[in-house]
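A selection of the complex's chains, in situ.
Naming follows writing order (A and B), and every chain is counted from residue 1.
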Amino acid sequence: MLSAEENKLFTSVGAATPLGTLLRRYWHPVGVSEFVTSKPQRVKALGEELLLYRGQSGEAHLMQLRCAHRSLALDYGRVEGDCIRCPYHGWLYDASGQCLEQPAEPEGSGFKDKIKLRSYRTQEISGLIFGYLGPEPAPLLPLYDVLRWEDGVKAIQLRNVNANWLNHVENIVDISHLAWLHGHSFPAYGAKKVTYHWDRRDYGADNVMLVDGVRDDDTHISCYGFPLTNRFNVPPVTPGGEQVRTLLYRVPVDDVSTSLYFVRFTPGEKRMLPVSVRQEKLGEYKHLDSDWWGIDNSDQDRMAIEQQGIIADRVNEHLSASDGGIILMRRMMREALAAIAQGQDPLCVIRDPAKQQVDFGQRSLLMDQRQREGNYAGGFGRAMAAVD
Amino acid sequence: MLSAEENKLFTSVGAATPLGTLLRRYWHPVGVSEFVTSKPQRVKALGEELLLYRGQSGEAHLMQLRCAHRSLALDYGRVEGDCIRCPYHGWLYDASGQCLEQPAEPEGSGFKDKIKLRSYRTQEISGLIFGYLGPEPAPLLPLYDVLRWEDGVKAIQLRNVNANWLNHVENIVDISHLAWLHGHSFPAYGAKKVTYHWDRRDYGADNVMLVDGVRDDDTHISCYGFPLTNRFNVPPVTPGGEQVRTLLYRVPVDDVSTSLYFVRFTPGEKRMLPVSVRQEKLGEYKHLDSDWWGIDNSDQDRMAIEQQGIIADRVNEHLSASDGGIILMRRMMREALAAIAQGQDPLCVIRDPAKQQVDFGQRSLLMDQRQREGNYAGGFGRAMAAVD
């Protein structure tokens, strides 16, 4: 259990909070390439309202949402070259946030030179736009395996969860829930006796699950990329096909909602599928008669995450042996908070280019077994099949 | 008038409040038999979220909504026999709330023995499921006359009011409003000069109204069952028929909304009508051109209760002679609060089986007169006629 104070500390993501300060030391997706154009848009991440647009140079720009003059939201403005113009009085800002024009000011006024919006670094890779909201020098963007892979079908899915980010990250490092929450979809471990352990890695941690009576090869490992990412596989789209390699970024929108960016990859002919977007509503889950819980496995995690309470009550939780991953993850968060309090980089920040390429130790042999039985088509599998 | 502090005291129903503690000393309806099945459901009463389901034994079970492990709402779980299983990690609880299984824990772990959900007593009678949320030993459930009667047509109606419970209970003990709010529907007392008095009874109090110039026989009495119930009659469904005996339970959902359970009975052939449910919206009332106020009499009370303000401002009220019932009811609430503060049973708690059967002294002769005039069909009358 956590104290009420620590639960508050761990679940508050605003710029002025300790955890918000910590999360700002990492790169986060803030948009998808397909949707970012010269029409400026408003995005919200880590409790902060931001402006995102693509300049004439092709580069994506990220900055504070509101004009420094009188707070007008600049997503109502106009992109000119790589600059943004406020519609109220025509103030013009370049991509660094520097004010270049104040048309109604007297000739020769130097006032514009003193005005600069907060602007943020961006990087674009694999269909995602990442932003960095922390202090300089910015660390390197971890080049996770799925981001780098090119020879195959790639698909981005944008989803949301109506809950605090911590509910979601606790679901990653909680490996034993697979046997029950997703147990009907995956008979290989459904309601089976499982054991588990967690191994710290450079990128975060591995969540390892073993199923009693199944040969050692069939170990299931999902990987946690500290602080907000994970890697896992889902069953093939077609019988005998390859598992779908999945990288999942979570971005806290604010303290009560979270954006999800799935990047899916299957080896094969190089192709990028259109981005799929779904706006999920709290308490509405896709019904499935044949599942134990009456919920399609594509919505089971969201149900569990939202139905713990939008911000779970950790004062009254009772953690058990199977929650070792949660205990480890919280310890890593405390270590990271301590590091920045001491002026050091927190864990998993990469500054050495030799370490920028990150491969995960993910294994999903149990799913292969499931697949060999020939009777599974997961939510994503169906979606990809439909597109094909 | 009340002080702001006492208005707050009287209108706060949560478990940690004095009035919430008092109300937990009584049985309250928490569901209707027809709708409680092996599909677990979430109900809210007295500010508390609860789980309600029917086990294989046929018994209804009531307990805290959330799993002790990590707070998942158990209405997303599965009933197994008389137990409930959490969908997240498969923890299984029996009807007493005792944890029986924690599938992911190591063999031989005794952790489950230490885990017990708060569970609550239930009783089922006359189509209603009652719950008791207070300390042991539980008192007896008052067997009000309408609950016990069997030889006739019975109908349960489930409604809601978008206001605090106290607005509603004040409407019960306020007998003189009949002459105005409902005056057009009931010419026998509509806009007539009335007198009134209140008599304390074992079950609560009688609200007595007399109409100037009408013979003494035509006294109108409606009965208040402390703390949240009342008994009154409504006109017959068919000309010359019997009045409809009505018992009305109010259950505070939270501080700003109240559930209503009507139980209607008419002597005749034994029959149970299907439960009728309506979800009422604040400020939307059934329009009736011919009424003084333009509102159908089935919605007049709800209008008055909601339009005092969701929690009425009693600091600025001006009680008058006709508000003797309200003054009496508040005195009874204060007595009851004082009793539990001294470790005693509050008023109208029944522990002697000889006193469990409660008959009300209700009389509605004025309505008979109305009925003799042959031109009335009330909202409930119309509903019952439609069903017939």
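Note that a contact is a pair of C-beta atoms (placed from the backbone, for glycine too) under 8 Å apart; a residue touches a chain by one contact, two chains touch by 3 or more.
These numbers come from a predicted model, not from an experiment.
The complex is a homo-oligomer: 2 chains are shown here, and the full assembly described by the structure file contains 3 identical copies.
By our rule, only the chains that are shown with their structure count from here on.
The distance from the centre of chain A to the centre of chain B, with each centre set as the mean of the Cα atoms, comes to 47 Å.
Chain B contributes residues 66, 68-73, 76-78, 86-90, 102-106, 109, 111, 115 to its touches with chain A in the complex. On the chain A side of its complex with chain B, the touching residues are 170, 176-177, 179-181, 183, 191, 193-196, 292-293, 295, 300, 303-304, 307-309, 312-314, 316-323.
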